[in-house]
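Would you mind keeping the following structure in view while I ask a few things?
Apart from one protein chain that is not included, each protein chain of the complex appears where it belongs.
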Amino acid sequence: MHRYPVTVHYEDTDLGGIVYHANYLKFIERARSDWVRALGIDQVALRREGVIFAVHHIEAWFQAPATLDEQLSVHTSVIEAGVARLVLDQQVYRGETCLFRAQVTLVSMTTEGKPRRLPKEVRALSGNT
Amino acid sequence: MHRYPVTVHYEDTDLGGIVYHANYLKFIERARSDWVRALGIDQVALRREGVIFAVHHIEAWFQAPATLDEQLSVHTSVIEAGVARLVLDQQVYRGETCLFRAQVTLVSMTTEGKPRRLPKEVRALSGNT
Amino acid sequence: MHRYPVTVHYEDTDLGGIVYHANYLKFIERARSDWVRALGIDQVALRREGVIFAVHHIEAWFQAPATLDEQLSVHTSVIEAGVARLVLDQQVYRGETCLFRAQVTLVSMTTEGKPRRLPKEVRALSGNT
Partner (left out) sequence: MHRYPVTVHYEDTDLGGIVYHANYLKFIERARSDWVRALGIDQVALRREGVIFAVHHIEAWFQAPATLDEQLSVHTSVIEAGVARLVLDQQVYRGETCLFRAQVTLVSMTTEGKPRRLPKEVRALSGNT
């Protein structure tokens, strides 16, 4: 499992005094980018070669609110890695409390939208969550 | 069904030249606020009385990309209105093409997190989508 | 003078219950895009030809806060239009009250960063604010 730290900033909050719901998608996206980098994949170089990861489907549960200055941790693990499709489980914790959970399906495609094999570093993870 | 227009601005795009995925959640939230306003509900006044709508669960499908300056339309309809729970179907169209679809579950609660009855204007919609 | 309407959404607010300061830059950027469009300039086509407008300098005064659901109006006028440089005055009003004011300097350049003449539609405005 991959862990990624997030601090709650002013920009993340809304008038309710808590993190605006859509911003959790940003938090988990940062974690995915860091995870991909940790696997040795250079997203910028991949894109230059015409390969991108696109978010295809997200199911998300908003369980408890987070507030300013809190230190959160995004836990990312692979549920399933197919040929061109990757399903991740991503959870945002404050200490032992899970605040947000999402199941995210990504697809690997060319910039023209044609399916492309996932990078071998990702396919190698299949089953090793 | 409620329709709400959205224009794609620079701030909505990412380096892929398309709308950043998390921003669709902002688009559909603007549409919900407008829909609630159209029902005659004043969210600001409700909050002052200690009642809020919180996003509880979202399932979202990212179907096609949108680009700068495009005029989109968010279509919102009620799937189910319970006592304190509201399920909406929200779709983002460019012309006849559905780019994004979400099923959003909201709960009506006090600012302390206790369930509260939905405003009567919302409960009246049950079954009338 | 060009006027552009902005509604304050949840996403624009912060825990202080008011519009997060950086978001005024988004509001005035939307107004600039609309203004450019109204002049008959297609930013997307221009970029395809390798010409962009880049923000070079901003001086901004935050005068009064805005809150959820408020209807604001961005007033944009040209202070100076040079060969490759454009200086705008942009003010955000709620009714008669000016909440935010900025003087924004834009430069017209190629995507490689070389200065480029402003589109003739913009240069024609010089002195006609």
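Letters A, B and C mark the chains in the order given here, with residues in each chain numbered from 1 onward.
We adopt the following convention: contacts are C-beta pairs under 8 Å (C-beta built on N, C-alpha and C of every residue); 3 or more make two chains touch, one makes a residue touch a chain.
These figures come from a predicted structure and were not determined experimentally.
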Check: Looking at B:22, B:36 or B:72, which makes contact with the chain not pictured?
Finding: B:22
Notebook entry, point to check: Of the residues listed, C:58, C:87 or C:125, which one is in contact with the missing chain?
Noted result: C:58
Notebook entry, point to check: Which residue numbers on subunit A touch the omitted chain?
Noted result: 7, 9-11, 26, 29-30, 33, 37, 43-44, 67-69
Notebook entry, point to check: Footprint of the hidden chain on subunit C, which residues?
Noted result: 15-16, 21-23, 25-26, 29, 47, 52, 54-62, 111
Note to self: In the complete complex, the non-displayed chain touches which residues of subunit B?
What the structure shows: 10-11, 13-18, 20, 22, 67-68
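Keep in mind that, in the parts below, only the chains that are shown with their structure count from here on.
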Margin query: Could you classify the subunit A-subunit B contact as same or different, where same means more than half of all interface residue numbers appear on both copies?
Written below: same
Item checked: Euclidean distance of C-alpha centroids - subunit B vs subunit C, Å -> 28
Item checked: Whole-Å gap separating subunit A and subunit C, where each centre is the average of the chain's CA atoms -> 33
Checklist line | Whole-Å gap separating subunit A and subunit B, where each centre is the average of the chain's CA atoms | finding: 23
Margin query: Going by the contact rule already set, what residues in subunit A reach two or more other chains?
Written below: 15-16, 22
